[in-house]
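Sharing a structure, written as structure tokens. Questions coming.
The other protein chains are all here in position, but one chain of the complex has been omitted.
Labels run A, B, C and D following the written order; every chain starts at residue 1.
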Amino acid sequence: MEKQLLRLNVNDQNYEIYINPKTLLVEAIRDHIELTGTKRGCDTVSCGACTVVVDDMAVKACSVLAVQAEGTKILTSEGLEVNGKLAPIQKAFLDEGAFQCGFCTSGMLMSSVAFLNETKKPTEKEIRDGIEGNICRCTGYNSIVRAIDSVAKGKYTEDKV
Amino acid sequence: MISDFTYLKPGSAKEALKMLAEHQDDGKIICGGQSLLIIMRQGLVTPEYVIDIKKLKDLNYMTFDPKDGLKMGATTTHRTIEKSAMVKEKYPVLVEMEEKLASIQVRNWGTIGGNLAHADAAGDPAPVLMSMGGSVKVASASGERVISLDDFYTDLFETAMNHDEMIVEVIVPPRPAKSATKYQKFNLLDSDQGIVAVAATITLNGGGVCKDARIVLGNAASTTIRAKEAEKVLIGAKLDDAVFQKAGEAAAAECQPVADIHASEEYRRHLISILTKRMAKAAWEQAKISG
Amino acid sequence: MSLSGPIICPVCGKKAKTGSAIDCARHMFGTGDQPHRKWVEAQGLSFIDLLIEQATTPGNRSYVLLGEIIQKDAEKREAEKK
Amino acid sequence: MIIEGKFNINAPIKKLWDTLFDVEALAACLPGAEKIEKLDDTTYDVTMKQRVGIIKVTMSGKQVLTKVEAPTHLEMEGEAVDKTKLGHMKDKITMDLKELGNGEVEISYKMDVNMVGKLAMFGDRVMRSKANEVEKEFVKNLSAKLKAL
Partner (left out) sequence: MNKYTVINPHEPFKVINTHIHNVDGWAKVTGRAAYTFDIKLPGMLYGKILRSPHPHANIRGIDASKALALDGVKAVVTGKDTLGIKQGIWRRYKDLCDEQILPVDKVRYIGEPVAAVAATTEEIAEKALDLIEVDYEVLPAVFEPLDAIKKGAPEIHEGFERNINVTRHIEWGEVEEGFEEAEYIREDWFRCGGQAHMCMETRCAVSSYTPDKKLTIYHSNQSPYYMQGLMAGVLDMREGDIRVVAPYVGGGFGGKFELDGAIFCTAILSMKCYKPVKIVYTREEDFIASKRRTPMFYYTRTGVKKDGTFCAREAKVFTNGGAYTGMGATALYLTGFFHSFPYRWKGYRYDGYRVYTNTLPSTSMRGFGAPQAMWCSEQQIEWIAADLGLDPIEMRRKNSHQEGTILPGQATIASCGIDQCYDEITKWIKGKGKLPANRSIGISACGFMSGGIFNWFDSPYSFSSAVVTINQDGTVELHIGAQEIGQGSNTTMAIICAETLGVKVEDIKVHSGDTDHCPPDLGAWGSRQTLMTGNATKMASENAKKQLLEFAYAQSGLNIVYDLDIKDRWVHAIARPERGEDFVKLVRKALRGKDGQKIVGRGYYTPHRKGMISPAYSYMLQGVEVEVDEETGKITLMDSMTAHDCGQPINHLGLIGQLEGAFSMAAGYGYLEYMPYEDGKLMNPNLVDYKMIRAPEMPPANIAEIDTYEPEGPYGAKEAGEGLTNPTAAAIGNALFHRFGVQMKECPVRPEMVVNALKEKKEKEAAEKK
């Protein structure tokens, strides 16, 4: 199959890649752009390890064709930290120990970021529903919920400047 | 592994229909792709042409007027419906249903048209929309027609659409006075599809008697189905717990569920009877207080 | 007939826990290796069938049955010795 | 996976039995049957095409009669592979015909189907629902055929 040129904007950086149109967004990001923070954990759009933020929305990158993401702004876990400065959600994950093996963490962070941008004063239930598309086999989720909650409650506001 | 295909990106619905007319059975419309890409990855579906309508602005709209009701373009995402203040006011059950549909990621990218066209008997929107008397407008290069959801599903993963047709609009009639719809699915995890699901719409007359009832069952047969026997029990009756119980039993008797690892046929019937009873009652209680 | 000493496993010579035949039977099931199994089979019993019976039905029928055979065997051997 | 079912046909049992063994007639009645060919006394070459929504499956393989007690009992075994490598299946089918006395014959069948591969992912739900549908269609076609004979 003839490859076609695709322009993607990932973490504020423009990339030009040549892909087969059947390439999934997660494959474009991992295999072509070589940002491997985004993971894959299943083949059934179940686990959320491949979650990235597309135009401010959390999306599972294994359920989107890369060509469908042309013209959007994509954010991955590598784009959260800027010049060595961690984003509030990253700090909160460290403070709460909201990860163990770390394989789901990138996806979990991206779901959290999109959720926090959208929901200002979330209840615990809303936070849990906000990450229900992401499986974590290690933590039992509660530390992740605490991390999201602490960001929502403004614990890291001074960092936002 | 997904098999190779030619990717087509039409600029308008009209162009998309032209492509579809050209490729017919070899072409496949993709919108959110949340269901399609899974089965394509499994190699179960191998289209030669994939026509991407996800970004079509002319299919992405939501309008409401008291006479015609709610009209949603096919590419309206689940999340848009869930977050719409208008939908929440006019059709609160749609918001309740959407909040329980899979996960935020899926709702962000997946679309109402794609969901209905996929024709999964365990899908969430179909029972609710069918229960509210909804229909879809399907179009082909040669014209448009409106199909009531009652007639839309013909078999497992099959619809009344021809190969050159696609859903362009979802239509929900205005809610009658003294009417309410309730929906619940039985699942093991919050984000799961239903092992079974029931949507119930109850419309009351002035005297509190059931004027109309529409009971729709999800995943209780090879397609989403109306539980017409259960409806008969309800219509014209003065509603009380005994009637709801009877309606539940009727629905359980008329549905045609199959067994799988999650539930036996018998247990599915049992669940249908419980959920039908509960949803009919919940809809009745809400209908009593609604304008 | 009573034995002069505690029951000793006819296969490996291990002294039964309380000296009784039923304990020796338990020891045989517990060890379950080829020599022990072979001994049981040689008595015309099916080791595995006894085991399944013991594990899947109430009571201690298999233990008792094998215990009786071990007892008889011990008695026989003691008599032979004499 | 075991699929069982039962249906009634209004016809004399002998006629029914013969129709079932008439390869051409059977192929015409069985929905999706693309080919049924008799290879020898007990072996048939069968190709069935089924469609589940957008998924197309074409299974082809051999069915072997393992027990025939005319006109009441029939057993067969077979194996088939999907053309596009979606998977393969093995089946054991038992069929019993019973005269009900009112001119009707009750046909009961039991299929023990074992599927491997991607098809198995869809598994039970699809197979059962499809079996149900095929049965209905088959009964309709067979009844019509018998009437016409």
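The rule is short, and it goes like this: contacts are C-beta pairs under 8 Å (C-beta built on N, C-alpha and C of every residue); 3 or more make two chains touch, one makes a residue touch a chain.
A quick note: this is a predicted structure, and the numbers were derived from the prediction, not measured.
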Seminar exercise, completed: For the full complex, contacts between the hidden chain and the displayed ones involve A, B, C, D
For this session: Looking beyond the chains shown, say which of B:D25, B:E89, B:D190 or B:D240 touches the absent one.
Result: B:D190
Exercise. Which one, A:D12, A:D56 or A:E124, makes contact with the chain that was left out?
Worked result: A:E124
Problem set entry | Missing-chain contacts mapped onto subunit D | 1, 85, 88, 114, 116-117, 120-121, 123
For this session: Name every residue on subunit A in touch with the hidden partner chain.
Result: 30, 34-44, 46-47, 49, 76-78, 80-81, 86, 90, 93-97, 99-106, 109, 124-125, 127-129, 131-132, 134-146, 149
Seminar exercise, completed: Had the left-out chain been drawn, it would touch subunit B at residues 1, 186, 188-192, 261-264, 267, 270-271, 274-275
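As a convention for this text, only the chains that are shown with their structure count from here on.
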Exercise. Any idea how many Å lie between the Cα centroids of subunit A and subunit C?
Worked result: 65
Problem set entry | subunit A and subunit D: spacing of chain centres that average the CA atoms, whole Å | 50
Exercise. Taking each residue of subunit C in turn, which ones touch at least two of the other chains?
Worked result: none
Exercise. Inside the complex, what are the residues of subunit A that reach subunit B?
Worked result: 1, 4, 20-22, 24, 43-45, 48, 51, 54, 57-60, 62-65, 67-68, 71, 111, 114-115, 129-130, 132-134
For this session: Please give the residue numbers of subunit B that touch subunit A in the complex, ascending.
Result: 2-7, 9, 30, 32-34, 37-38, 41-42, 50, 52, 54-55, 79, 99, 102-106, 108-109, 189-191
For this session: In the complex, go through subunit B and note every residue touching subunit D.
Result: 28, 39, 42-46, 119, 155-158, 221-222, 256, 258-261
